[in-house]
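Have a look at this one.
One protein chain is absent from this view; the other protein chains keep their places.
Our next item is chain A:
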């Protein structure tokens, strides 16, 4: 019965596969309106915006990459400079140490030479003094010997004791003139 009703309805209905002419016109009009507004006016706008967005994002990424590269470069530069400075400092230190050592050695050399010179001068002085003293002494001894001998000869050699006393006195006199001895 249901089937019959459906069939009956189908017979009454228009054939759904035959398009209505007016609907073709209405559909074309509707599609045209949508195509002109959505397709021709609006789609290019959103395409432009999407392209700009892509560009902006890519530009941002590029910018960030550039900044990072720049920072990296600067860092490398600083590191290189720092290493260079360290090397320079080490070199200067080494140089100073070498110079210090050289100066020390030189000073020591000089001091030693000076010391040697002083010692030599002292030696020479001493030798000269000794020579002078010797010369002086030689004359003095001769005189003194002559004096002593005259005294001994002059005094009668009475006894041993006297003789000893004379010698002792002489010797005491001698001691009373120390400069003559030296």
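Observations on the model:
In this text, a contact is a pair of C-beta atoms (placed from the backbone, for glycine too) under 8 Å apart; a residue touches a chain by one contact, two chains touch by 3 or more; residues count from 1.
Note that in this section contacts and distances are computed from a predicted model.
Only one chain is not pictured, and the protein name UniProt records for it, out of "Peptide/nickel transport system ATP-binding protein", "Cytochrome P450", "ABC transporter permease" or "ATP synthase subunit a", is "ATP synthase subunit a". Only one of A:50, A:96, A:149 or A:171 touches the absent chain when the whole complex is considered: A:50. Considering the whole complex, the residue from A:26, A:89, A:102 or A:167 that touches the absent chain is A:26.
Where chain A meets the missing chain, the touching residues are 1-2, 5-6, 8-10, 12-14, 16-31, 33-35, 37-40, 42-50, 52-53, 56.
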